[in-house]
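In this view, the complex is presented without one of its protein chains, the others remaining in place.
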Amino acid sequence: MAARRWWVLLAVGALAAASVAGAGAAPAVRFDRNIKVGVVDTYSGPPAVFGNDALNGFRLALQEINRDGIHGARIEFVTRDERFSPEIGLSMARELVLQERVDLLVGTINSATALAISAFAREQRVPFIVWISKSEDITGARGHRYVFSTTENTAMAGKALAEAVARRGFTRFWLAAEDYEYGHRVTNSFWRFMKRAKPEATLVGQTWWRTGEPDLVPYLTQILQARPQAVFFGTGGAGMANVLRTMQVIGFAQRVPSAIHTAIDVTVLRPLGAAAPEGVFGTTDYLYYYPDTPANRKFVQDFQAAYGSPPGFPAFHGYITAYFIAEAYRKARSLDRDRFVEALEGLRIQTPVGEVEMRACDHQAVLPMIFGVTRRDPGFPHLVAGDPVVLPGRDVMPTCDDVRRAREQAR
Amino acid sequence: MADLLRVQDLWRSYGGFPAVRGASLRVAAGEVVAVIGPNGAGKTTLFNLITGVLLPDRGRVWFAGADVTRWPAHRRCRAGVGRTFQIANVFPRLSVFDNVHAACLAHARKGFELLRAARRFAVDEARRILQLTGLEAYADRLAGTLSHGDQRILEIALALASRPRLLVLDEPTAGMSPEETISTLQLIARLNREHGLSVLFCEHDMEVVFSTAHRVVVMHQGRTIAEGTPGEVRSNPEVQRAYLGGEEAEAAEARTRTERSGGPVMLDVEGVHAYYGLSHVLFDVSLQVQEGEAVFLLGRNGAGKSTTLKSVVGLVPPRRGSVRYRGHDLTGLSPHQVARLGVGYVPDDRRIFPDLTVLENLEVAARGTGYWTLERVFELFPVLREKRHHRGSHLSGGEQKMLAIARALVGNPDLLLLDEPMEGLAPRLVRVLEERIQQLKAQGLTVLLAEQNVASALRLADRGYVIDDGRIRFEGSVQELRENHEVRRRYLMV
Amino acid sequence: MDAAALLGQLVVGLSRAMILFIVSAGLTLVLGVLRVPNVFHGSLYMLGAFVAWTVAEAAGFHPAAFWLALAAGPVATALVGLAVERVLLSRLYHREHLMLILFTFGVMLILNDLVKLLWGPTYRSLVPPPSLQGAVTVLGVALPKFNLVLLAAGPLVAWGLWLFAHRTRAGKVARAAATDRDMVAVLGTDVSRVFGMAFALGCLLAGLGGALVAPTTSITLGMDHSLLIDSFLIVIVGGLGNLWGALVGSLLFGVTQSVGLLVWPQFAVAFPYAVTAAVLLIRPTGLLRSAW
Partner (left out) sequence: MSGWILVGLLAAALAVAPVVLPPFLLYLLALILVTGLLATSLNLVLGYGGLYQFHHGVFYGIGAYVAAVAITRLDWPAWLAFAAGPVAAAAAGLVIGFFCVRLSRLYFGMLQLSLGSFVWIVALRWYPVTGGDNGIHGIPVPAALQSLPAAYALVAVVVAGCLAALWAVVRSPFGLTLQAIRDNPQRSEVMGVDVRAHQLAAMVLAAFFAGVAGVLYVALERSVFPNMLFWVLSLEILVMCLLGGWFTFSGPLVGAAVVVGLRTLVGRYTEYWTLVLGVLLILLIFFLPEGIMGHLQQRWGAHRTVAPRPAPAGDARG
């Protein structure tokens, strides 16, 4: 019964989309109310740095979007603090959908929360756009019609980093990661792609430390003693800051080449200042200083003017998320959730890093990855990415076939 | 008559201190047996060994023909041993009915009956017991709100619920009003007469012992030293000497006393009422101590001596009445403030800090720059100097007593409250301690001495008070007390 | 696994054990004397780190101010602890233990949110002065210089606490009060002040741990969580209220983890917990004599 209704809806939706496309210049539509976005993210605790940054980017874009409006409507939003805890996040999402009656959900830094909300969104048929958390499961194995991602995921990060590192000729690796969803995902996909890029690569050993581990010296010294040729670290946020600091103190990066996704990112390097080590390989999908294009410059200038600091990658995601939402509603010409979903599929928008597509097959934004090596630069108060290389998004993404297979397997 | 209970040569030590060393007794079916002995003689420990709360180091216990020496308490209970405790020991948050009902359910082994309502089991039995003990009127009251006396009766009711063949009662009338005492005794007698219950009880109140027991067993320093009918025991010279502290020694004493009355009043206790929780313990207690005096406060165990001292030092603040010391009102002051005014206190249970060495026990207490230094205290008690690096818990009972006194002294008090300093000590040590206390007195220390050992108290003090059931019953000089046989017989069992 | 690696990991594990010891010594002190399992002990550890950072920042991270900053953390937490004890906790001693525990839980909730209010969610780092930056090679292992400070601090604190407990009157009084507070009172000592002092000292140690850990890690909200559980386990394994027990437990914790890394790096994190479980199943009241 439920399935049948779904098909009917789909058919109606497809018909509608076809007619809109066919009509070309369609008659003007006026939305009879504003669009309401429910934002669930972490606004307390260490990860709040990311949550706030993303929200700032989102706000900045909304100011621009709401100046003209979308079919006469504005985008409003309400926020809920999930406190980096999936059960609270899920409860908040439920409240936003059932009580606040938001049109769609947006969030969050926490991969576990994102997956929990995603399951709920599927059940409630509410669109949910993930903007910071990077678990590849979100749009991969556990993706579905209503979930989208405007952030790079662990598969993309792992692949980008694996390919960049593979070119440098290392074969004996150590994997060291923080014991949480993101740590597992990013590490697994790095190693998967490394084995694919370089079948002779061997694993010397691996280490897992728990989230919030204050002292990483024992872990790093032990890795040094095992003498791998290169180390991959799967960590982020405060854990990443700890890794970088400890590396700097005991001179780790000078002795063993190390690769960490987001190690070159500004949100990571800015708080560390001089305490960050040089020579670490890193990837990210956004840098405020590179590539130095007019679009990016404008975004950075506006952001700097509004919030007093340059945008990090979450701000960029927040910013493009707002544009994806706005453009999708413009295209859907309806507040209907399914129409919105269909409009968002395959949508291409202009962003500070160029055109970005929301891939229709898995609802994953096709984002370029930047690879670089941390380095001091007198022009910046923090370390920067040296020798940056941009890897186009389509090259680092799993293929639609990969995604389909993963989803089938999960089922 | 077959023996229902037989106890043979029981031994039990606590942390090196032998509380029971060779206790034997028997209780025949249908018999009422009393155990008497000074405080610290080991009566409660013996009862704990009989009921299985404690297991003996040596010796045997037979009950109804079975060797129950190693049985846990609940198994002995099921075999027919019911007991009460020295301090009221009921279930304060349950109603009186539920108290008894829970006990009945335990006896009926319904403890694991999960889903059917409790009121479907053993209700009649509980009602019967309430009726028997005269508690029906209180059935709905929470046990914690009963008076002390009623709680004690409730305890007997709890013991009855297990349908015991032997009732073991630890000082069943302690702290009761005279009326309550009488009704409790009647209850015990009735249980024995009409229900054929054997009763083993210990008691300080000799009136109670001699009017209730068929047979009396005397304990002293952990041993059972005599037994017989009340009349036999009363006239047994060994009992006289051990239990009553040796009248002949006192008679032989012909020292002249320095009568030192007339000094200013140092401690003035007036109309004090004190409570432990809801039970009223002291009734309108008044007493005075003058500078330089040694005053006795005599009374048997549970009479209110310790509570009087505690209400002076602020451990049991009086609810009504006043305590004045050298013009300071002590009521409302906390214990440390009282102590700083110059009141030293030696508790009856020693309360040595077990983890601290002897030296540290003294250092913690040292205060002021008076006469008493560590050096002088060690002169007084040379054994403490020898053992100054031993931990408090490793001292013998007598050494702990000395340490407790020494600890009070190094605080340089002007008034020393001594609570049963001789309790539980070997006669030799009693002599030593008495000498020491005499020395202290000679040095001008004012002493308030709470004792149940009449002879000791009379040797040491100038005048004093007799307390019973929380009320002052007598006031006068040593001579007056010596001559007042009525008071000595009634309140001091002499 | 070679001997040098083992020794190296031992040294590295020791410095971690020292932080654990300093914090759990404070916890066990409060447990021993006041018999209160202080749930906000971890929050004070975090507070100590944040205060140290703030003082260092106010001094523009001048190297000379570094030690001042490290001292400011414990002083601040001792004051916070003292205030909480004097104003609120001291009024609850006559109540059931459960109330005392829940009270400290309430304070934990408040303190954690206050730290969030005052410092915001950003993580901070406190950089040691240049002389203590970088690493030295000990037994072939690169050991951060600052960890040498930790290695020295642990024994110093243990020694200091021992001196306090056995050589000062206040310490002896505190030990006496642990077993019989009424008796201490009738000997003329204001027990409530002893309790206040012992509590403040316990809190000071929590803050000291936080301040000492600050230069080695990121200072973040939530840094208290795992530490609190660890230090609770440590004092249980060692024997509640037993100072040496806290030391033994900390060494067990720190060393099993770092040595466990050589044996089975993937599961090293679980080693201390496995050891704790094993100890408790054999000796449920801990390795050394509990003060309870």
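For this structure, a couple of remarks:
As written, the chains take the letters A, B and C, and residue 1 is the first residue of each chain.
To be clear about the criterion, a residue touches a chain if its C-beta (ideal position, glycine included) is under 8 Å from a C-beta of that chain, and two chains touch if they have at least 3 such contacts.
The model shown is predicted, which means the values in this text are computed figures rather than measured ones.
Under the touch definition stated at the start, the shown chains contacted by the missing one in the entire complex are A, B, C. When the whole complex is considered, the residue among B:Arg70, B:Arg93 or B:Arg190 that touches the unshown chain is B:Arg93.
When the missing chain is restored to the complex, the residue among C:Lys116, C:Lys145 or C:Arg193 that touches it is C:Lys116.
Annotation: of B:Arg83, B:Arg300 or B:Arg367, B:Arg83 touches the absent chain (contact as defined above). One chain is missing from the display, and on chain C it is touched by residues 35, 37, 39, 88, 91-92, 94-99, 101-103, 105-110, 112-114, 116-117, 179-182, 229, 232-233, 236, 240, 269-270, 273, 276-277, 280-281, 284-285, 290, 292. Contact residues of chain B toward the unshown chain are 51-53, 72-75, 77-78, 83, 85, 89-95, 98-99, 101-103, 105-107, 110-119, 121, 141-142, 144-145, 158, 161-162, 277. Residues touching the missing chain, restricted to chain A, are 43-44, 80-81, 83, 85-88, 90-92, 94-95, 98-99, 111-112, 115-116, 118-120, 122-123, 135, 142, 179-181, 184, 210-211 (touch as defined at the top).
Assume only the chains that are shown with their structure count from here on.
If the chains shown are joined wherever they touch, the resulting network is a simple chain of contacts running from one end to the other without closing. Farthest chain from chain B, judged by C-alpha centroids: A.
Among all pairs of chains, A-C has the largest number of C-beta pairs in contact.
Chain C has the Cα centre that lies closest to the mean of all protein Cα atoms in view. Chain A and chain B have Cα centroids separated by 76 Å.
The distance from the centre of chain A to the centre of chain C, with each centre set as the mean of the Cα atoms, comes to 38 Å. Separation between the centroids of chain B and chain C, computed from CA atoms only, is 45 Å. Taken together, the chain C residues at the contact with chain B in this complex read 166, 169, 172-173, 175-176, 178-180, 182-192, 291.
Residue ranges of chain A in contact with chain C, taken from their complex: 43-49, 52, 179, 205-219, 221-222, 224-225, 238, 241-242, 245-246, 249-252, 271-275. Remark: chain B residues 313-315, 334-340, 345, 347, 351, 353-356, 360-361, 363-365, 367, 407-408, 411 touch chain C in the complex.
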